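Working notes, beginning with the structure itself.
A protein chain is absent from this complex, but the other protein chains hold their places.
By written order: A, B and C. Residues from 1 in each chain.
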Amino acid sequence: MHADTKTQLWMLETMLVSRHYEDAVKAAYMEGKTPRFNMADGPIPGEMHLSSGQEPCAVGVCAHLTPTDAVTATHRPHHIAIAKGVDLKAMTAEIFGKASGLAGGRGGHMHLFDPAVNFCCSGIIAEGMGPALGAALGRQLQKEDGIAVAFIGEGAANQGAFHETLNLAAVWNVGVVFVIEDNAWGISVAKSASTAVANNAERAAAYGMPGYHVTDNDPDAIYTTAGEAIARARSGGGPSLIEIQTLRLEGHFLGDAEAYRPEAERESRDKRDPIPRYIERLRRDGTLSDTDESAMRERALARVESALAYARAEPLPPATDALTAVFA
Amino acid sequence: MHADTKTQLWMLETMLVSRHYEDAVKAAYMEGKTPRFNMADGPIPGEMHLSSGQEPCAVGVCAHLTPTDAVTATHRPHHIAIAKGVDLKAMTAEIFGKASGLAGGRGGHMHLFDPAVNFCCSGIIAEGMGPALGAALGRQLQKEDGIAVAFIGEGAANQGAFHETLNLAAVWNVGVVFVIEDNAWGISVAKSASTAVANNAERAAAYGMPGYHVTDNDPDAIYTTAGEAIARARSGGGPSLIEIQTLRLEGHFLGDAEAYRPEAERESRDKRDPIPRYIERLRRDGTLSDTDESAMRERALARVESALAYARAEPLPPATDALTAVFA
Amino acid sequence: METATKTATTERLTIARAMATALAGEMRADPRVLVMGEDIAALGGVFGNTQGLLDEFGPDRVRDTPISETAFIGAAVGLASVGMRPVVELMFVDFFGVCMDAIYNLAAKNCYFSGGKAPVPMVLMTSVGGGYGDAGQHSQCLYGTFAHLPGMKVVVPSNAYDAKGLMVAAIRDPNPVIYMYHKALQGMGWLGTEKGSVVDVPSDSYTVDIGKAAIVRPGNDVTLIGFGNTLHTALKAAERLAADNIDAEVLDLRSLVPLDRDAIAASVTKTGHVVVIDDDYQSYGVSGEILAVATERCFSSLKSAPARVAFPDVPIPFSPALERPWLPNPDHVVSAVKQQLGVSR
Partner (left out) sequence: METATKTATTERLTIARAMATALAGEMRADPRVLVMGEDIAALGGVFGNTQGLLDEFGPDRVRDTPISETAFIGAAVGLASVGMRPVVELMFVDFFGVCMDAIYNLAAKNCYFSGGKAPVPMVLMTSVGGGYGDAGQHSQCLYGTFAHLPGMKVVVPSNAYDAKGLMVAAIRDPNPVIYMYHKALQGMGWLGTEKGSVVDVPSDSYTVDIGKAAIVRPGNDVTLIGFGNTLHTALKAAERLAADNIDAEVLDLRSLVPLDRDAIAASVTKTGHVVVIDDDYQSYGVSGEILAVATERCFSSLKSAPARVAFPDVPIPFSPALERPWLPNPDHVVSAVKQQLGVSR
């Protein structure tokens, strides 16, 4: 299944929103953290894991999803949340720790929950896999539409939960798709130093499920492969595993000096930025005109700016909110 | 590598000791538990998992091992402990909860430790895999002889530790061999209901390591396959995975009525007992004579009886021993 | 089935039967309820608490799992997130180490992380306790381990009536509830059975409030606090003390989270003496917390130092000669009380 023009333009615009978003969050995060970088300072404290460079994974997969489909993401969730349609203002307010945030400031950037579009993420490696399986199983038992996608990083493919969840999904024939964003690094540890196989798609055979390896960080290629896996899930064909070779343009988290990352790779990575490449293609194909592009960029920038402006303006929660919402 | 006569006779005699042992333990375990079966009663309380039918796995593998090689076993450990050369008197005293037991009665049948021959076992599924990897790695770092073998059941191949340990062993090229005793059942759950692949040897490819599937519960076949994997481990060739189709002649634990087990299987299983079959072959091959066999049976029975007699005669530990040996 | 829940009859049940009855009743009444775990289908649960469910509700709602606790408990969280009401079993609490993340970081925190928008209505049933020689990885209680971490309710029934009522309440609760059932109370012949746990249970469906302790024996001289198995230790001790004209009040906590601090304070304020009985490890657990609460809330009423009878800080030994003397028993309680009251034995 190939992405039609409408889908391609949606993917591009969503990637632009996502990239502008990460740039804006980065700027806000660094406020109050110079000259001395202290994670506790500034309008956004804590760890900040940006997704710049990995946008194609998010859009290529989420282009196939509806709000009833469930998605679980990781500690690096912004691009996926945006592609899944999470309320950008409430999400940003959450990242700023504000009362009107998705969780009233209780969760922060690693814990974004938007039940309206069945999106959530978490900070423990591979933790979202079981819940994705369960969400998809629940829909099947309810005889309702809706499948699930669990996004993880390539480092998570060596965590026990990966194995248990893929096996269970296959044994129970659950409509869940597992998507590995292979950005080649788990913090400072290279994939080759942590993983016994060159690509994790090979591991699908250990669960008798189809495995796909997308070697290019390209929205169209990802869209086509994800389409096949998601169609299988919807039609009762059970789970699939997809690994995508993508790119981490930033450090593991903001503040990571990346001394462990080879010079050459650091220099070349901007050239491998998937967004300019995709724009070039859409321009070449005549899918995207000058005017489309600038209009698109303006819309994207405007969405991001209004979300950040909103988040900044919102009040912080009262301290007593910390004691509520532990139980329903 | 084929088993020579001496090895074959050792394997047979060890299987006979093991089987006599399980029968003797069963009889002792049932004392005080009839007419009313209460696990807390009798000379041996708690759960009792017998290995009858699985002896070929233990002897076929352990025939290649020396005391410096480490072995970790499971909740069903007797056959492996015996094949690895664990002190039978101290082991039996432990199972009877006596002061002269391997651990002075602190551990019991699921927790048999004999450092003299580098054997241990534990009660949590797949728990011995990491320690086996570590023991083998330790020998490598010390530049000393010694590899390690981790025995698990087929049900354990769906536990996260299985995945993590196989991956780590492959990435670090550790001389450890993983042996799966596939007795087709995890308590009441059939392998087909728990495992997404027909045989777990297929999963070796997910770690880039050799995988072997031994489809017959035959000491000679197991010996040959294990020999290849163990030789690879000794020569720095790294880890291997072996799955053996074996047979659980008893219930999961003593007292298990096995209502879940198909009639046909329950009826046929005695016919599939590996020991008579092996004796028949050795007789046919002229490896075993009448006189050898009866002498062997006598020796085996005598070893078991003296171990049980010893254990029964030994004193129970004083209550205060419960408070010692928590720390070294 | 409607009629079944309408009749007002009662029957004498073990905790195992009471749990299975509660599960069946809720599964009949609510199609969202399903049960998952190891050996809970055809076998009916190693401890009998899911007997009969597979036959009545079928394999879609009564699911045997692989030995993959992290996956199926994580799956339960996902099921709850789309409106199902999963009940999962962790066969022995001792196994929590392979799957605690799914329990304490997911099930227990998603409600908070979502600002209350994504609660996790699920029940985790798990067997606890020793005394039958199952050694250090199959005999623990670990009450303190679960009660210490926020976001989960923790209940521990001491009898079949509470077992059914707490199970129904747990299934209907919008939050994760850890339901810890003690093997010595389960009523499986093969584990022995504490007689006091087998009681009359209404066949109608009913709930026992989570977070409410019960005074099971009123008294004025000393407060004995137990729960699960130790409640029966407390009752036996109370009888023995009565023979010496010491009138003990016995409190069954029933829930550890939320903890009924008011009930503890009320009783201790009245009696001025308190002994807590806990078969979990002594240090940094339940017994310490209850002593702390008694002291914080009732300092001026205390006539003697609050005392505890708990399992020593050592792994549970296998040999009956090593395990049984250290499990809390009525003698331990009686002597603790007599020491508090300055009565020589």
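Definition applied: contacts are C-beta pairs under 8 Å (C-beta built on N, C-alpha and C of every residue); 3 or more make two chains touch, one makes a residue touch a chain.
Since the structure is predicted, the reported quantities are computational estimates derived from the model, not experimental observations.
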| item | value |
| --- | --- |
| Interface partners of the hidden chain - shown chains only, full complex considered | A, B, C |
| Contact with the hidden chain (one of B:Pro56, B:Pro77 or B:Gly104) | B:Gly104 |
| Among C:Leu54, C:Val88 or C:Ala102, residue touching the chain not depicted | C:Ala102 |
| Selected residue (touches chain absent from view) among A:Thr5, A:Asn38, A:Thr66 or A:Ser235 | A:Asn38 |
| Of B:Gly32, B:Pro131 or B:Gly237, the residue in touch with the unshown chain | B:Pro131 |
| Touch with the omitted chain, as defined above, among A:Ile187, A:Ala295 or A:Ala309 | A:Ile187 |
| Identified contact with the non-displayed chain, of A:Lys98, A:Arg203, A:Arg248 or A:Arg303 | A:Lys98 |
| In chain C, positions touching the absent partner | 70, 94-105, 108-109, 112-113, 136-137, 144-145, 147-151, 256-257, 259, 281, 283-289, 291-293, 295-296, 299, 302, 304-308, 313-315, 317 |
| In chain A, positions touching the absent partner | 36-40, 44-47, 94, 97-98, 101, 105-111, 122-126, 155-156, 158-161, 186-189, 193-195, 255, 259-260, 316-319, 321-323, 326 |
| Chain B, residues in touch with the chain not shown (by the definition above) | 70, 72, 101-104, 106-107, 111, 113, 115, 118, 120, 122, 124, 127, 129-139, 141-142, 146, 148, 160-161, 164-165, 167-168, 171-172, 324-328 |
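One rule holds for everything that comes next: only the chains that are shown with their structure count from here on.
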| item | value |
| --- | --- |
| Most remote chain, CA-based centroid, reference being chain C | A |
| Centre distance in Å when chain B and chain C are each reduced to the mean of their C-alpha atoms | 36 |
| For chain C, residues that touch 2 or more chains besides their own | 65-66, 68, 70, 98 |
| Per-residue overlap in chain A, given as positions that touch at least 2 other chains | 160-161, 164, 167-168, 171 |
